[in-house]
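See structure below.
Other chains dropped; remaining ones untouched in position.
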Amino acid sequence: MKRKAYRLADIVARFGGRVLGDADTTVSQVAALDSAQAGHLTFLSSSKYHRQLAATHAGAVIVGEADAESTQLPRIVSGNPYAYFAKVSSFLNPAPQMLPGIHPSAVIAEGAQIDPTAHIGPHVAVGAGARIGARCAIMAGCSIGAGVTIGEDALLHPRVVVYHDCVLGNRLVAHSGAVIGADGFGIAMDEGRWLKIPQIGRVVIGDDVEIGANTTIDRGALDDTVIGDGVKLDNQIQVAHNVRIGAHTAIAGCVGIAGSTTIGRHCRIGGSAGILGHLQIADHVEISSFTLINKSIHEPGSYTGIFPFSGNGEWRKNAVHLRHLDGLAKRIKQLEQEIAAFKSTHQGKETA
Amino acid sequence: MKRKAYRLADIVARFGGRVLGDADTTVSQVAALDSAQAGHLTFLSSSKYHRQLAATHAGAVIVGEADAESTQLPRIVSGNPYAYFAKVSSFLNPAPQMLPGIHPSAVIAEGAQIDPTAHIGPHVAVGAGARIGARCAIMAGCSIGAGVTIGEDALLHPRVVVYHDCVLGNRLVAHSGAVIGADGFGIAMDEGRWLKIPQIGRVVIGDDVEIGANTTIDRGALDDTVIGDGVKLDNQIQVAHNVRIGAHTAIAGCVGIAGSTTIGRHCRIGGSAGILGHLQIADHVEISSFTLINKSIHEPGSYTGIFPFSGNGEWRKNAVHLRHLDGLAKRIKQLEQEIAAFKSTHQGKETA
């Protein structure tokens, strides 16, 4: 299938920026600096890739103002080359259209309202009273519980599960294996046995959210679990009951967030980090990968708690002292006192 | 749908405890202290929430003996308010009944025995010789392997997979995406290539177990993987082959337990913790979140190994010394020796 090609002039007419070099150069696809070929548009995200830029076979490149003259290739100059690239790539790679209609193998319960422009794939199950908005695509094998509401233009990849009564916003993208609205981990100890606490809250998800493959978001125990507008969740994240995630926060893979924690807006959380329960995380907080947050963070900023790796032998030699750090600290204090005592004694003698 | 309301007097008649204030107060639902309204029953789990208690709009509240007089609201006094709340909530929020019978889109292999009171949802596949007990609900898209046995009153949410020959107890609740009985990670190195070790054990699960969304429990390599009665597993937990988990142990999300480890009864394991393979963990052990257990624990108690987080700059400044801890310890020792040498020399001179 031949791809449609666009002139750089057409692209800047649509997305802004300015062209340097031949504005009639055409591109039909985006590519990375080192694998791009003629007809490909690439981008320079950072000046540290100048060497790759010099060697690229791309037809054209998107660069920042500072790099406007760093290549002779036809180029688009933009204040934010990576965002510009995202826009052009989305334009050149539109999501495949799925045909409206309900596959005959899907099972739709009574009272479900499915917009006629929505696509319901094979082996989908939709519960009673669920509402699915215009132009949604619910792909093969998804399970949509009773009473669920899904906005418009949502895309649920195969095998997503949404439990009953959850509310999903417009333009949601949920990847395969995501589970939205399973019971939170609410148990009470009663004479040596755990009693289950019914989880009667919901999950409420804003607009423009993306949820990665096999990520789980538990329903609230009593009140709702809430995911704000524009939140981006990578794969295999666990969001416990009654967590609230502020708008435009991005969370990388394998993060676990314990119950009733509130995360601010515009936060960025690195892979495999953890956040304990009942904490408050301010807006604009960055948390490094592999870091456990075990108390609230009230100030924007970057926070880290990573044990540095080393060769096994070196690690063993050093780590053994961690069990005696308090002892080491006391020995230092003791030494300081002894030195001070010496000083006062001998200083006295010397000045005497 | 109007909810049924109960008098506090009715509730204590059923669940014990005593009423203070108007025993004819009716409640129809449970709620959190700060979102409760008239007709809601809330609870005080800890005295630290007295401020919220003072502000609650709840119709009634469950309190402990120590807090019996901490509010003028109609209240139920119980020795264990949280467990009491669990019981009342379960009573007010019964699981929805699912109709007995097999959905026509389900595929049931020959020789499978399904109790006529069981519910088999759409797109379920049940393998040859599987047995599913009375009042089980196997929801949409579950896959039950050949020879699997499931007890009575089990609830499998949509898209649970159970591999062949596993044995699941009564009242199991398994959430979506859980995978029970996949092959353990058994491989042997043979001249630069990995050979697969067939995993011929099963997973055997006791009664009253709950398994969270996307949790995986691998089948045994030779013998079985065993989950005891009353065990509660949160989401995204990985239980490797031949692990044994003792009764009434609760494990929070994202925990990984490596092969052949035995965990005692009544343990509590925090989120994202890890336990290496071939270890023994005693009964009544608590393990903190984000802690790796790399040797057996023979004594009950609480165990932790968390790297404390701090601001990035502070972390960087401190963490660099971890690669030199052994050096620091040696320098302290050296200082101590020098001081001791001084002391013996100068003490001598001073007392001389």
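Descriptive notes on the structure:
By letter and in written order, the chains are A and B; residue numbering begins at 1 in each of them.
By our rule, contacts are C-beta pairs under 8 Å (C-beta built on N, C-alpha and C of every residue); 3 or more make two chains touch, one makes a residue touch a chain.
This is a predicted model, so every value here is computed, not measured.
Each protein chain is a copy of one sequence, and the assembly as a whole in this entry counts 3 such copies (shown in place: 2).
In this text, only the chains that are shown with their structure count from here on.
Remark: subunit A and subunit B have CA centroids separated by 25 Å (rounded to whole angstrom).
Interface residues of subunit B, counted against subunit A in their complex, comprise 29-32, 35, 80, 82-83, 85-87, 89-90, 92-93, 103, 105, 121-123, 139-141, 157-159, 173, 175-177, 208, 210, 212-214, 230, 232, 234-236, 248, 250, 252-254, 266, 271-272, 289-290, 306-312, 315-316, 319-320, 322-326, 328-329, 332, 335-336, 339, 342-343, 346, 350. Against subunit B, in their complex, subunit A makes its touches with residues 105, 107, 123, 125, 141, 143, 145, 159, 161, 163, 177, 179, 182-183, 185, 187-190, 192-198, 200, 214, 216, 218, 221-223, 236, 238, 240, 254, 256, 258, 272, 274, 276, 287-288, 291-294, 301-308, 310, 314, 317-322, 324, 328, 331-332, 335, 338-339, 342, 345-346.
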